[in-house]
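Only one protein chain is missing; all other protein chains are in place.
For clarity, chains are labelled A, B and C in written order, and residue numbers in each chain start from 1.
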């Protein structure tokens, strides 16, 4: 690793940096290059280079990293083709596979949930989403049915044969959700919630990690790194729109970052066109853009009668519109020679 | 039109608003509604409602527009299917047609321009782009060859049979460019340059209008309105990425706004994946996303040997990579049942 | 309250909205106004109007709020002069009082913490900040000393006589921190962590709530509303810079929102110039701007030898520079006829 040192630099500061290197199992030596005598620090060794880089960037004496010698966090690709495949029931994400997740923003009652689950499965969804605890901006807005919603999700999952992905907001909720939940969703507001990410790393179940509203690609990847660092590699990243300066759409679907992530990380990347659009009539084109740019799946909100939805009604697709999205997705995935995950012919309750 | 009046409101302020309405051929009357006596202003008449709305929004006494009664600028759709088709040589934008524009960021020499023009035509491009005057952030960066570049563009256009689109930066340049230029490009930095837009409205030639780096969809549409208000409806809008908070990509390709614009305006909308990506390896996926979301064309930068490009080298596609983009585009356009504009078999120099 | 109804609207949707109103203790009736027959819904009653408004905004049948009849969340001012005063030891925030908080980004060892605490108290700080659990972007960066840091903070607080404010990241940590912590800080990453905010509302101790990196003023206020809704009004808001598109400063100190909040909420508002600047040489001017715009206090990071700081070293002020900030602050506060909180002459261990 080659670092540019701050100029001027006093010997004590340099010592502090060198000690930090040694503490992590590296040797450091100063190189003086060029006629103007620019000082670089070369660091070599067999330690954990990603950790070293992260630690060194905190030191004021280090002005910049010239060459990182391939220091590589766990989320980054080892080679151009390295891809992690995450399987949840019939849903397969990554490695040339893409899956569709559908369901209501929040679970409201048994009948509508069952109706939705059957419809999204028929359209080609292999996972059922549904909010039990809804994080809302206002404490007075509908916050979800909580434990009742979890019970409904469990019943409907068993009945229809679709594993469940639902949002988790606190580490202390993990245990109570393990039975019902085949995949834990971490919402945008919690992307940087380190204690939650660490516990999900330990829990070992697949994680659907949504990008924070103003998170850079690197911050997004480092949030996933918290999960991987605990030994859980089953993480699916989800781009759901970043905060923008306009209100033509609710958020700005950042397809460029999807493309960037696909080249950078081996983890699967999916797109949530519903939160990006914030209005039902733009969900379908954004879903198409997400698949065309290379996403490994979609997460789409659906409600049989959007006018009755208790949250995010403006962006919920009706059941027919959802089927159109599924059909577009299948077409585009197959055009690429990729595989669209199908619900198996038999009901397959998740373990 | 129904307006909410400011509360409290003094009679003189109300008079000023009513006079403004009458001056534009409308009658205004105050409605007092509800138990709390909220005051609304109803405005009726046969005048230019878009102008009225624009004028009224400037008055402090008007707190908001409750119902605009369909006041509609020229750029807005009259009905769901209204679409303006813009033709430039063989290139057709809108109404189910999409066209591909290719060429170098800036024109450097006759040989490379000819090589590029032949290659992009062979790949399926129907318009040749090429910068003569380059607006650069730094006064010391390469600013384009100017008049020499225009001459080269004219020669190559005639030789290869591809009409030229190139950037215009000042009203006083219009006349000198009319011969060579089949379509005038207005760059992001000039999106809100009202004198330039008005003169292009008068000139009557097709205009390729790029979205400003931080322009809202409405500001973008109003910029086009300057051209249409002068009687020129041949405007193609171009989304090229908005300024974001990250540097994973140079700009954030705002596909949501493309989808929004396609539902809002009858003008064609194309996408520039090169400036959005800012790096060659992400141009192709962004081009795909742009077409899949519904864009009526692409504007792509190309250079036979990107390492030699004098500007924007990082984002230029090589000739083979351009052919891949063209092939993806054709496939996606045809999948939609849309028409991909083809260069006619004979050379067709633009008039 | 006066709402604009969606057009067209079917009777069932209208019924759903009216039922929701009745469920919250309101009566609703439709008003048809103007020649074009625009439909408005008037809602009257003695229920909780803020809750009603929040619920109604979720319904798709409601196109907008024309007049909210003063529906008012708990965080909003009742009158122009309503100001909540939050006292923590000698520190007084709001109501014409301003206080200075100083301390290290993260607690590293007993000696430097004691040195810092003495110096910031001598300069005029009335609260000691210090991170025990540090939320970092990378799992490999220094995460704070945890329980050891809490113990050191408790010891130094008692020794020097400065109450402690430190960051809390999980509801389950509250109990263990009650002894040491006189004020709980909620960091930017957790601004929208509803479970944490609710528990802090119940705990009753003063809360220092930092604005999320891309939170609107309204979202920031609604986050505070979660705490107030549980009965705890002792909340101090802290603007610490929002995410911007440039890297001249680490974040963009949004003084306009400070001015806006001071007119909107009765809660005190302070400024953190350290995280906004991200570099020590810009902290002092930003501190001055924060006080001049009307903030009720400052939160400033300090380290006796910034080169040794384990986190955020680039933005830590040395002890002399901190004294300069304190002196500027005192001058500006007194120029306004406001009161600068002083550490009392005797040591005042926190209760």
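One rule holds in what follows: a residue touches a chain if its C-beta (ideal position, glycine included) is under 8 Å from a C-beta of that chain, and two chains touch if they have at least 3 such contacts.
Small disclaimer: the values here were computed from a predicted structure and weren't measured.
Participant: Of the residues C:15, C:148, C:281 or C:320, which one touches the chain left out of the display?
Facilitator: Only one listed residue reaches the unshown chain, and that is C:281.
Participant: Who touches the missing chain here, B:131, B:306 or B:343?
Facilitator: Looking across B:131, B:306 or B:343, the contact with the absent chain belongs to B:306.
Participant: Among C:145, C:253, C:267 or C:326, exactly one should touch the missing chain; which is it?
Facilitator: Selected residue, touching the omitted chain: C:253.
Participant: Considering the whole complex, which of B:33, B:61, B:132 or B:326 touches the chain not shown?
Facilitator: B:61
Participant: In the full complex, which bits of subunit C touch the chain not displayed? Write them out.
Facilitator: On the side of subunit C, residues 214, 216-218, 241-242, 244-249, 251-260, 262-263, 276-277, 281-282, 285-286, 288-294, 331-332, 335 touch the unshown chain.
Participant: Quickly run down the residues of subunit A that touch the omitted chain.
Facilitator: Residues touching the hidden chain, for subunit A, are 2, 4, 31, 33-36, 38, 40, 42, 44, 64, 66-67, 69, 243-245.
Participant: Mind pulling the subunit B residues that touch the left-out chain?
Facilitator: The missing chain touches subunit B at positions 12-13, 16, 48, 50-51, 54-55, 58-61, 73, 135-143, 169-172, 189-190, 192-195, 198, 212-214, 218-219, 222-223, 225-226, 229, 243, 306-314.
Here is the rule we go by: only the chains that are shown with their structure count from here on.
Participant: Averaging only over C-alpha atoms, locate the centres of subunit A and subunit C and give their separation in whole Å.
Facilitator: 28
Participant: In whole angstrom, what separates the CA-based centres of subunit A and subunit B?
Facilitator: The answer is 33 Å.
Participant: Return the residues of subunit B touching two or more other chains; collapse runs of consecutive numbers into ranges.
Facilitator: 244-245
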